[in-house]
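Of the protein chains in this complex, one is absent; all others appear in place.
Chains here go by letter, A, B and C, matching the order in which they are written, and residues are numbered from 1 within each.
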Amino acid sequence: MKDFDRRWIFLAMGIVVVSLFTLEKPTEMPPSEYVQSYYDTIEALPEGSIVMLSADFDPASAAELLPTYQATIHHLLRRNIRVINVATWPAAPPYTRAGFDEIAPLYGKAYGTDWVELGFIPGDDVAMGSIGQSLRSAYATDDRDSTPIAELPLLDGIQDRMEGIEVLISMSAGYPGILEWIAQVGGRYEVPILTATTAVQTPDLFAYYPTQLSGFAGAATGATQYLQLVTVDMPVAVEGEPETLVDVKVNNQERMLIQAGAHMLILLLILVGNLLYFFTKGSR
Amino acid sequence: MFTSVILAVQAAAETPLIDVDKVPTLVAILIFGGLMFLFQNQAKKGKEIPIRRIAGLDALDEAIGRSTEMGRPVLYVPGIDEIKEIQTIYSMMILRHVARKTAEFGTPLIVPVKDSVVMTFAEESVKQGCMDAGRPDAYIADNIRYLSNEQFAYCAGVAGIMTREEPAANIMLGMFFAESLILAESGFATGAIQVAGTAKQHQLPFFVAACDYTIMGEEYFAVTAYLTREPSLVGTIRASDITKILAIVLIVVGVVLGTLYPDGTKDDPGPLQHFRAFFFAEPIAETGK
Amino acid sequence: MNMLALQAAEVPFFDWTSTNTHLSGWLICFFTLAIFSFLYKDNPFYKIAEHVFVGVGTAYFALQYYNEGIRGPIVEHIDRATNLAPNEFVTLGGVDVDPTVAIGVRLVAAVLGLMLLSRVIKPSGWAPRWPLALMVGIYAAIKMTGETQSKLVQQIQGVVKDGGLTVPDSALAWSDFMAGSGSITQTAAYLTVGKIVLVIGLLATLIHFMFTFKRGAGLNAVSRVGIVTLMLTFGAMFGFTVLGRIALLIERVENVFTFADPNYAVLGESAYLTPPALITAVIILVLVLRKMTGKDVEAT
Partner (left out) sequence: MKREIPIAMTMLAGLIVTAAFFSKAPWLQAANAELLSWALIFFSVAFLLGIGNLFRINLKQIAMRHPDWPYKAILLITLSGYLILGLLEIEGFIVYGDGSLGNKVYQDWIHGAVFKPLQATMFSLLAFYIASAAFRAFRARSFEATLLLGAGAVVMLAQVPLPIPGGSAIGSIVQPMQHFLMAFVNTAGQKAIIMGAALGVLATGLRIVLGIERSYLSE
């Protein structure tokens, strides 16, 4: 075992992932109750209500969170819900800008009245406490073209202590993220919280659902299930058209197959490794 | 719990000075604070508070002993976070204990660090440990090594030490992130006895699967209290224990009440609702069955 | 597999608003493959990528902190307060404050910020301690209150709120499940067992993490149940971690494949002339040459 070159395993993993890219067989997955509540909570919001969407991730975890982020933006804008975007991770705002620039025109939404980008705010827990205490104290200007936030019509109805915000949604990749939002905002002010998280953080969330967390889409599995729910009444993918949410869904479903292949490989490696271990242990 | 009292006082003063929803938290902080002071004072006055031994702790001595027998060094990885992280501070206290043991046995101790500030702390701890053992000559400055500030580069460096210098014991205590997996695996492949500990639960699966002994979650802080016998640490652990007993009592009573009297009526909301209103300041629901 | 390839045949060489261009394609493929080359061995490509990563990453973060943490709350805040119309106030935590007061208070913060900066000149001086002390106090207080509320009080509340071990009215009878309707996870029997396991597991784990009591056989047995609960919890976390790590790899491979489209090729539309293919070839060639000439002696 000591002399075994682990690069052979690296190679095996690479081959499995790359070779499975040829599979084109999207598989539907039934949504879990947690993803269903994430979807239902957004569905239940009245039109015109205001939601705070926090981007708490960076490129390292965008692979897991970006599909849900895009789908959530589609979902909110399609239901005519207005969105205040914030971020507690410095590398997140470009995703917000790109996402809304692409999706908002599809639903005829205008900056300033239908969505605003307040951008990154430093300070982790303190930043969240500050946003909850007073959005106007936390931000001087928006992040798009440094408009003073007093000039953004969307924020007219927003008071301190989260008043006027119907739901807080966090796209959470770790610290700071959903657990800090629950502590600094959910515990202090009465605002329901939803979240989409990376796989590593997902097991933590079960301890907060349903009392402190109204729903969550965890990991690539949760993302795929949510994408299926959101795209139910969307037109099917058209070959040659620019990327649509349906394409993202199909792509995610296909990713799950590659994922399955890689999981099998890992289970096989654990099995073989253990068998070797137990057989050689006897002979030692 | 004291919600009704506070409500009465506030009604009398006609200004809502305290947010009723937050009263249970206030009470929790006050109770915990009171217990903490009580037990810290007791510990300072020399009252014996027992701390149970933790399996991973016995393993520390065993691992150092085995290294001595084999004539190979001990490797101590103090996590990768900065000194502001409380786990790193605790790791330095444990390092002092480990250094004392290795100095007694005359076994070399290698400490690779990721942060330059942690390095000065590590040097200090190892020196102190050698002094404690009465062997100041056992301190070797070159064995406290700053490798790199980059996560994976540091990790590759530690893996390199593991394969080249073949320590017989790898001790990994502190704050770990994604690199825990690589460290534990590299160490396992060299056949060293591995003791790991962290309060960061996300990394514990890898340590449990690949290390011989794992100090898990809160055990990590108890180990520090056990080794240092610092009265304030011991008192804090005692206070946490008592607070947990209170939590357990609340949970048990709540679950039993909820099971025995699941439904309230409109006129009588039922014992569970009264219990929750009393302890958690939750409003009694209007709609009974 | 749908590679999300651009359908338009004309890929621009460069465009500030898009990363689907020739230039960004080459950059993305180079940096991705250079990092992957570390799996074989530490090498110059990886080192270049690693150092660019640190340089660009630090600069990017610094700009964000400067813009949002210094420029916004100091410069723009004061600028806004000075340009208010007469009789207008600055709102602070729901309270209307006179602009001069708001400016004055924020200037104090600016001075304290400068005191923190004085560490560059004299790291051990007293000046940086003031802002540091304030920061620690604020941070500790906000953590303590928020987490005691959400992670201690509300956690206990959450267990109690369920109404003990009772199951919702919608739960399925066991006989109905055996007759073929619904999933086992909806049955009353399953939910009851689950809730019992939850409560016992929680109490046992809490007891396992108690350290200052003498242990008899009874406590040890309870503690054992706690360990089993913890191990199964860690197992679940382990499974999810695998899920997450693989997802990251899939996205990277997918992203590189986007640029394997002949539209991105140089000198003709051949897949062999696309960024991923050419860069992979060059990296492999250099690594082989280094091995042959013995330049890669330092082991990883």
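Criterion: contacts are C-beta pairs under 8 Å (C-beta built on N, C-alpha and C of every residue); 3 or more make two chains touch, one makes a residue touch a chain.
These numbers were taken from a predicted model, which means no experiment stands behind them.
Note that the absent chain touches A, B, C when the full complex is taken as a whole.
Screening A:Val116, A:Leu152 or A:Met256 against the full complex identifies A:Met256 as the residue touching the chain left out. Of the listed positions A:Ser134, A:Thr195, A:Ser214 or A:Asn251, the one in contact with the omitted chain in the full complex is A:Ser134.
Across C:Leu116, C:Ala171, C:Leu273 or C:Leu287, the single residue that touches the chain missing here is C:Leu116.
Although one chain is hidden here, its contacts on subunit A can still be listed: residues 1, 4, 6, 9-10, 12-14, 17, 23, 25, 27, 29, 58-63, 91, 93-94, 97-98, 121-124, 126-127, 129-130, 133-134, 137-138, 143-146, 160-161, 188, 203-204, 206-207, 219, 221, 256-257, 259-260, 262-267, 269-270, 272-274, 277. In the full complex, subunit B contacts the hidden chain through residues 16-19, 22, 25-26, 28-29, 32-33, 36, 83-84, 86, 89, 117, 152, 178, 181-182, 184-185, 188-189, 199, 201, 205-206, 208-210, 217-218, 221, 232, 236, 239-240, 243-244, 247. In the full complex, subunit C contacts the hidden chain through residues 16-17, 19, 23-24, 27-28, 31-32, 35-36, 38-39, 47-63, 65-71, 73-74, 77, 92-95, 97, 105-106, 109-110, 112-113, 116-117, 119-120, 126, 129-149, 151-152, 155-156, 158-159, 183-185, 190, 194-195, 197-202, 205-206, 208-209, 226-243, 245-246, 248-249, 251-252, 255.
Definition applied: only the chains that are shown with their structure count from here on.
With centres taken as mean CA coordinates, the chain nearest to the overall protein centre is C. No other two chains have as many C-beta pairs in contact as A-C.
Taking each chain's centre as the mean of its CA atoms, B is the chain most distant from subunit C. Subunit A and subunit B have CA centres that are 30 Å apart. Annotation: 11 Å between the Cα-based centres of subunit A and subunit C. Distance between subunit B and subunit C, defined via averaged C-alpha coordinates, is recorded as 23 Å. Among the residues of subunit C, those touching two or more other chains are numbered 149, 157, 161, 237, 241.
Residues of subunit B in contact with at least two other chains: 202. On the subunit C side of its complex with subunit A, the touching residues are 1-2, 4, 7, 39-40, 60-61, 64-65, 68-69, 72-73, 76-77, 80, 91-94, 138-139, 142-143, 146-147, 149-151, 154-155, 157-158, 161, 233, 236-237, 240-254, 257. On the side of subunit B, the complex with subunit C involves touching residues 22, 24-25, 28-29, 49-52, 54, 150, 152-153, 156, 159-160, 163, 201-202, 204-206, 208-209, 216-219, 222, 225-226, 234, 237-238, 241, 244-245, 247-248, 250-252, 254-260, 262, 272, 275-276, 280, 282.
Residue ranges of subunit C in contact with subunit B, taken from their complex: 38, 42, 50, 54, 144-145, 148-149, 152-153, 156-157, 159-166, 199, 202-203, 206-207, 209-215, 230-231, 234-235, 237-238, 241, 299-300.
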